[in-house]
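Only one protein chain is missing; all other protein chains are in place.
Chain nomenclature is as follows: A and B, assigned in order of appearance, with residue numbering initiated at 1 for each chain independently.
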Amino acid sequence: MYFLASCLVRILGRSFPLKKEKKLMIGYDAVTDAAILAGCRFFAGYPITPATEIAERMAEKLPKSGGIFLQMEDELASINSLIGASWAGFKAMTATSGPGLSLMMEGLGYAVLSETPMVIVDVQRVGPSTGMVTYPSQGDVCQVRWGSHGDYSIIAIAPASVQDSFDYTIMAFNYAELYRTPVILLMDEVIAHLREPLIVREDVEIVKRKRPSMPPEEFMPFMPKPGEYVQREMPALGEGYKVIVESTMHDELGYRESESHEVGSRTIARLWNKIEKNVEKIAKEEFYFMEDAEIAVVSYGCPFRSAINAAKTARKEGINVGVVKMITIWPFHDSMIEKLAEKVKAIVVPEMNMSKIVREVARAAKGKAKVLGVPKLAGQMHTPEDILVAIRSVAR
Amino acid sequence: MVRRSPPDFAHYLAKKYMRTEMLPTAFCPGCGLGIIERAIIMAIDELGKDLWERTVFVSGIGCSGWIPVYFKCDVLHTLHGRALPIATAIKVCRPELNVVVTMGDGDSMAIGGNHLIHAARRNIDLTVVVANNMLYSLTGGQVAPTTPQNVYTNTTPYGNFEPNFNLMELMKAAGATYFARWTTWHFVQLKNSIKKAMEHRGFAVVEVVSQCPTYAGRYILGKPDPRDFMEWFKENSVPVEKSKEMSEEELQGKIVVGEFFKRSDRREFAEKVHTLIRAARGDSG
Partner (left out) sequence: MRVKEIKISEDLCKGCYLCVWACPREVLKISKERNRRGIRPPFPAHLDKCIVCRLCEYRCPDFAIQVITDEDERMLEGIRSEELRWYDRIRRRDELLEKHGVWWLR
């Protein structure tokens, strides 16, 4: 009884807003509403199943809020126009799916190196290649982290419900501004097309873009304050700051330094550390029934919904199972998984792919608990039974 | 490497409009891109100081991508071929800015060809300066969509067998509303055309046939001296009016220069977007 009550408190606890409005909403609508609430005023996209509806909704809603919608000629143009819009002072977003995301990887690298805030919604479908366009998948979780070339770190967030889609879109925009980085919202086809009750909160915290406080000749566009990792202040173009938004390796002032190992290491390390050293601040997860759990199901996105059901059934069978919902997938929360591995004897990781995050979990668990992946392929969602079978096998 | 103290001397325009801390430029001796830099700076200088404050430069990759990074201005040195989508977004978001895009021939016609066509189709108010050196030079002299026939390059060791692009025809068909072509030898005409392109409301392209003494000099001209290139431009350029009376054979190997077209019958894109937004919000003004 206790665990159920604690679960209820957790769920209800985070949805007691000052002002609330409850409505029935579909996933992509929640994303677009939240984006506009978060201050998104520029959207560029290219039609791709199953992400097209986000573009359609934005095309309708954005002009009414004074925002700009552009349907570009391809995904390369989409992500690059986001960089232009973001430096022009707009909060910007795009939505795509696997093949489009692959095309965006080049631009993603530029956004990372030029420290451009933006949100990329990836509504995952089955791959590789064109794959199965109308079915869900979690096949892009590693692509967003490792897909672009060179060393970089990134923030990726995975919603598991329509409410999550709304809340985490706002979170994504806030993280993009706080860490001056592209943030990826890793949806999947099921969540995007799911209709659920949604509590639209008006009292959400929205991080505004910080304007430079110094005159142009003193302002250092990429230089964090002593002790910090991120230069939060970002000028817009045409304000007299004369910034160089370089795709080549550059120093803290923006000057091209493509031949200095020293400056290059400094810049790469800063981009890496601003995310990886802030992992405790960035990483978010929710714990369900974890107080007395012997087995943990670590999940994100869609499979979380089956995992909760599986855990309840397992508890009826006398197996103490808890569920961890990873909200942020990247940066990977190593310390959380390690602590978890010390507490439980086994970790089950259901994923709608051939096993991707389970490798990260196994790495972070450092052998302190048994780690078992539950892959599910070709657009199928895990049934609670799928996860139960895995739970039972590790419980023995 | 950024300088820690100013160079012993630099031209007045460089001191006023360029980041002298980044000079000398990365270009080879005698490169035409420096002349294009000067033409752009002088064009804006002549149009008034406040225009420089409102100008944003966007460039792609290639030697041509380095043209604006030396400018004391807002500059986006972007990815190979992707300058135009970025410039499109900037212009749509901030229509009051003067957005100038510099690209090379490979940058604009090969890897960024699709973006070029679509930017022209939209007729967005950008000034695009295409530096055409008829070769990929930053990577060491490979064939480009503009390389003349039968030329030997590093990737056409048996001679170039690929037909090339005529940027003017391409832009005309795609819907650009201003097009001029000059060589670096036609400095004053080039500067005046860039001025006109900036004042023009619509997609304006200025193609500059520019010398690359290092690679084009070696492979196309056979002489790696910028002075020979200048002579070659002088002798082989034909004004557009004169070219109309010439036959196809007579025009072989010639560079047709001049102002090709200027249209005012197409509406500008950013203006359309903002009219739509005003209508969607219910503002009549």
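Going forward, contacts are C-beta pairs under 8 Å (C-beta built on N, C-alpha and C of every residue); 3 or more make two chains touch, one makes a residue touch a chain.
Just so it is clear, the structure is predicted and the values come from calculations on it, not from any experiment.
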Missing chain: touched chains present in the view: A, B
Residue in contact with the excluded chain [from A:Y28, A:F166, A:Y179 or A:Y229]: A:Y229
Based on the whole complex, identify which of A:H193, A:K210, A:R232 or A:R266 touches the chain you can't see. A:R266
Which chain A residues would touch the chain omitted from the figure, given the whole complex? 217-218, 220, 223-224, 226-229, 251-253, 266, 269-270, 273-274
What chain B residues would touch the chain not displayed? 2-16, 18-21, 23-25, 27-35, 37-38, 72, 187-188, 213, 226-227, 230
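Basically, only the chains that are shown with their structure count from here on.
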Can you list the chain B residues touching chain A in their complex? 1-2, 19, 21-22, 53-54, 56, 58, 61, 69, 72-79, 82, 84-90, 92-94, 96-97, 114-115, 117-118, 273, 276-277, 279-281
Residues of chain A that touch chain B when the two form their complex: 42, 44, 63-64, 66-68, 70, 72-74, 76-78, 80-85, 87-90, 92, 106-107, 110, 236-238, 240-248, 251, 253, 255-257, 259-260
